[in-house]
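Coming up: subunit A.
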Amino acid sequence: GSDKGSGDSGGSSGGVDNVTVGVIPIIDVAPIYLGQSKGFFKTRNIELKMEAGQGGAAIVPGVVSNQFQFGFSNLTSLMIAQTKNVPIKAVAAGVSTTGVQGKDFGAVVVKGASPIKTAKDLAGKKISVNTLKNIGDTVTRESVRVAGGDPSKIEFVEMPFPNMPVALDKGDIDAAWVVEPQLSTIKAAGGREVASTFVDTDPKLTIAAYFTSQKLLADKPDLVKRFTEAMNESLTYADAHPDEVRQILSTYTKIDDKARAQVVLPKWPIEINKASVQKLAELGTTDGIFASAPDLDKLLP
Partner candidate 1 sequence: MLEVKGLRKVYSSGNREVEALRDLTFTVDNGDLVCLVGPSGCGKTTLLRCISGLLTPTGGSVKVNGNAVTGPPPGMAVVFQEYGRSLFPWASVWDNVELPLKQKKVPKARRTQLVEEALDAVGLTGTGKAYPWQLSGGMQQRVAIARAVAYEPETLLMDEPFAAVDAQTRADLEDLVRSLWQRLKVTVLFVTHDIDEAVYLGRRVVMLSSSPTVVQDELVVDLPAERDQLHTRADPKFVALRTRVYEQIQLAKKEAAVQR
Partner candidate 2 sequence: MVVLKRILFVLGLPAVLFAGWFFLSEGSESFYSPPLRTILTAFGDTWKPDRLLADVVPSLLRLFAGFLLASLIGIALGVAIGLNRNLRAVMEPVLEFFRAIPPPVLVPVIMLFAGIGDGMKVIVIVFGCVWPVLLNTVEGVRAVDSVVLDTARAYGLTGPARLTRVILPSASPRIAAGLRQALSIAIILMVISEMFASSNGLGFTIVQFQRSFAIPEMWSGIILLGLLGFALSLLFRLAERRALRWYEGLRAAQRRAG
């Protein structure tokens, strides 16, 4: 790696490790920002710096090449990487579902006047997800399946979350699989939730995780250990202090004040719920997202 900047894991001065974490600037990663401001990392001799990327495309190569020491990604992407033998390993939980029907931070929504009333009605419809062949279509299919519909007939189209309210409004799509804050936006405009997809899949579903490279794990097990500890402390703190979470959002997102007060916050347990991930793995394999079944023992801590 380069010697300039904080990107180097070797960049420790006076016992302090400079660590760069690749994150997506969304609500899910609030704990790491909160933990940073609370000093949970500093006390463990970690000088933290966040780099914002648009999803795994930029973050995973960054972690593999040690430009980032840690990254944030959803578990389906991590499992895809694992099946392709990308040398990475999860080190801490990222974000989990609230487990409450109708009150989760991600859901499938339709327009108020839509004839679609339940998840079952989604069969054969056009539904937008942010990334095709990823967690969005897996959990949406599961919701339909659970509701007794035929998930094989759904037409998924890909589009960024921010575009979904428009597309739904204009009728370009029949339903949208969205997360906060767009979920609140659509609901505020009269949209209706028809499936709490994460909850339908598993009420304890772990959706994303923090991960590092196999190499860093081998070279600096101590650093990884300290990061995991700090991360866990941050997650716990965030879970317990929703008001502070809503506050910290203003520092790294541009969600306006009203929306910040209203969005549904996810859960941040420190445990990666292995059973739920296993379910996600099986569903993904059924749907053909994975070439081979992911080896969770290799991926999860």
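Candidate selection criterion: all candidates are chains of the complex that A comes from, given by their letters.
Just so we're on the same page, contacts are C-beta pairs under 8 Å (C-beta built on N, C-alpha and C of every residue); 3 or more make two chains touch, one makes a residue touch a chain; residues count from 1.
Everything numeric in this text was worked out from a predicted model, so none of it was measured.
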Among 1 or 2, touch partner of subunit A in the complex: 2
Residues on subunit A engaged by candidate 2 in the complex (per definition of touch): 55-57, 60-61, 64-65, 77, 80-81, 84-87, 128, 131-134, 156-160, 162-163, 166-167, 170, 172-173
